[in-house]
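The following block contains the structure, expressed as structure tokens.
Just one protein chain is left out here, and the rest sit where they should.
Per-chain numbering from 1; labels A and B assigned in written order.
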Amino acid sequence: MMDVFAFLFSTTVLAAAVRMATPLIFASLGGLFSERAGIINIALEGIMLTGAFSAMLVTSFVGNPWVGLVGAVITGAMMALIHAVVCIRYHANHVVSGTAINIFAGGLTVFLLRLVFNVAGTSPAVARIPAVRLPLVADIPWIGPVLGQQNIMVYVAVALVFVSWFVLFKTVWGLRLRSVGEHPKAADTVGVNVFVMRYTALALSGALAGLGGAYLSIAHLSRFGDQMTAGRGFIALAAMIFGKWNPIGAMGAALFFGYADALQMRLQEVGIPSQFVSMLPYVLTMVALAGFIGRATPPKALGKPYTKE
Amino acid sequence: MKFDFKTLDYTAIAAPFISVVLALLVGSLFILLAGSNPWEAYRVLFTESFGSMDAFALTLQRATPLVFTGLAVAFAFRCGLFNIGAEGQLYMGGLAAVWVGLTFTTLPSYIHIPFAILAAAVLGGLWAAIPGILKAKLGVHEVINTIMLNFIAFYLTDFFVIGPLHGGRAGPETARIVESARLTRLMPPSRVTTALYIALIAAVVVYIILFRTKLGYEIRAVGLNAAAAQYGGINVAKNIVLAMMISGGLAGLAGAEQILGLHTRFIQRFSPDLGFMGIAVALLGRSHPFGVILAAILFGALNAGGAAMDRLTDVPRELIVIIQALIIFFVAADQLVRRFLKRRRAA
Partner (left out) sequence: MNQILELKNITKRFPGVVANDRISLDVAEGEIHALVGENGSGKSTLMNILYGLYEGDEGEIYVRGEKREISEPRDAINLRIGMVFQHFMLVETLTVAENVILGSEIRQGVRVNYRRAVQEVERLSQEYGLRVDPHAKIADISVGQQQRVEILKALYRGAEILILDEPTAVLTPQEVEELVRVMANLKAQGTTIIFITHKIKEVLVASDRVTVLRRGKKVGTKVTAKTNEPELAEMMVGRSVLLRVEKTPAEPQSAVFAAENLAVEDERGSLRVKGIGLEVRAGEVLGIAGVEGNGQSQLVEAIAGLMPVKQGRLFLNGQDITRATPLQRKRKGLGYVPEDRQRRGLILEYTVADNLVLGLHGEPPFVRYRFLRHDRAIQRNAEELVESYDIRPPQPNYLAQSLSGGNQQKVVVAREFTRTPKLLVCAQPTRGVDVGAIEFIHQQIIAQRDRGVAVLLVSAELDEILSLSDRIAVMYNGEIAAAMEARDATEKKLGFIMLGGRPEDFREEREEGVLDEV
């Protein structure tokens, strides 16, 4: 019995779970801000990819991965703003626009990859955001390395979760954001500028998703690969829904999904087909949406364009 | 049927063309970025997709699966549904097709092929019925569910291809299907198969269903105004599920074409985003079967020409993907302009 426990919850697996969860946390926070404002954002995948690419690109030119992060934030926000303009100003369908961004990002990143580096699949290596070791924490047996010896961005992600929670539920801006996503007309009649809030939220969303992508290319690894997000943007969406549009819930879901990801590599060694574990996040999301785990209700005005009368 | 020109919506037909032109214009900016001459690049694109019999054959071959996925997404749109799951339904269809193609070794072609195709359509349809039922009964929006089922389908087919159906050779793929299950090539050495005919027939059938049958009348009614449809005695829930099933069946046919016609085996993750491109095709073709055919040919041409453009100029073939995304943007935003025009007219 202890063997099973050790197998399922070994330090390596748990540490890997945290690593796998990190990009999901960034991206799901991004999705959260967008959807709380009322804009469906299935472009997380594409924005993450853009973030991953620009982080790598900037880092390779400047040599400093921290500047690379800035690049990811900026390009992520820009991509999200394209989505914002198309949806808010031109009333395009959010899902269609999001799909277009995903396709666009997929093509653009490889296009530029080939143009700049003359390679087809993977970029050359670049500098990385380093890992750190928290002295006292890392020495705790068993979970020490899980919590105390991770990449800096892991800690940034967790910090951002709590910051996001604070911003969303404790600040004035957060209150107004939530009202815009639930009942934009009510917000409008008390003087909240629905459009400005939505654009801002989307820029923030893009910045966060961009960071999630940057983690993949300059923290987790040290290079960019074609389609390296591999569907993580959609899992992040699932984590957001599963977490009921709450930052802490999303983090919990992301950790859970990250764990499933880490576990499937382990399970393969024992002969359990990894694919069924990989399916887990998606099945669970469908179950959540169907209402079997309490109601997973999105913000009421999600997906509906707002027109001032 | 008399064709009344007064009832034709000219803006509806002109708009997609304008979207394509705009996309090509913006695309030329990217060509310039690549250091090439847009005119030259587009010229190559055109000649390598329409300029010769070989080129055109390649275009048709690339267009065929897009007709199926385009019809699939278009059909769902007609019912007001967003089928982002065509990719997954395609894989499930392909899985069914490859299973039939591998398992039954003694059937003659004229039974084996229809059987495989039918199996593909059925499995694709069932896969799509899941989000359909969840929407009809529980009101869960189909967008997220179809996306989730895509990934579930990816992993499920991964499992089969790497596991039970593995071909025994080096790569992650099944064995080749039996000869009797393979579609005939129409113009060798190109890989255009009889699937092309099936695709065209499918488009005609979809047209008939949508515009000539009671079912199509009801499905479109639900998509245009569910409240009025309910008032007209139409069972909205039933039609939602049916529409998704037909949509999934069509996507499954795309999978069948790829397996039985193109690859003759199931290679892991063989689809170059055919399902997602189906969304673009359906949008550009304005969810009309004949529009879908035209749009599929355009996208097939872009794919065919793009590979050559990549070889012959300095422009990476990913430009094609960029142009396809731009087309979607312009079509989506364009909807608004047209709707704006129409509202003015009615007021």
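Everything that follows uses one rule, which is that a contact is a pair of C-beta atoms (placed from the backbone, for glycine too) under 8 Å apart; a residue touches a chain by one contact, two chains touch by 3 or more.
Since the structure is predicted, the reported quantities are computational estimates derived from the model, not experimental observations.
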item	value
Options B:197, B:231 or B:290, residue touching the unrepresented chain	B:231
Sole residue of A:4, A:136, A:172 or A:270 that reaches the chain not shown, by the stated touch rule	A:172
Positions on subunit A where the hidden chain makes contact	170-173, 175-176, 178-179, 182-183, 185-187, 189-192, 300, 309
Touch list for subunit B against the chain that is not drawn	1, 4, 6-7, 212-215, 217-218, 220-221, 224-225, 227-235, 342, 345-347
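By definition in this document, only the chains that are shown with their structure count from here on.
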item	value
Subunit B-touching residues of subunit A, taken from the complex the two chains share	40, 42, 86, 90-93, 95-97, 99-104, 106-108, 110-111, 114-115, 231, 234, 237-238, 241, 273, 275-276, 278-279, 282-283, 285-286, 289-291
Complex interface listing, subunit B residues touching subunit A	30, 33-34, 82, 84, 134, 138, 140-141, 143-145, 147-149, 151-152, 155-156, 158-159, 162-163, 273, 276, 279-280, 283, 316, 318-322, 324-326, 328-329, 332-333, 335-336
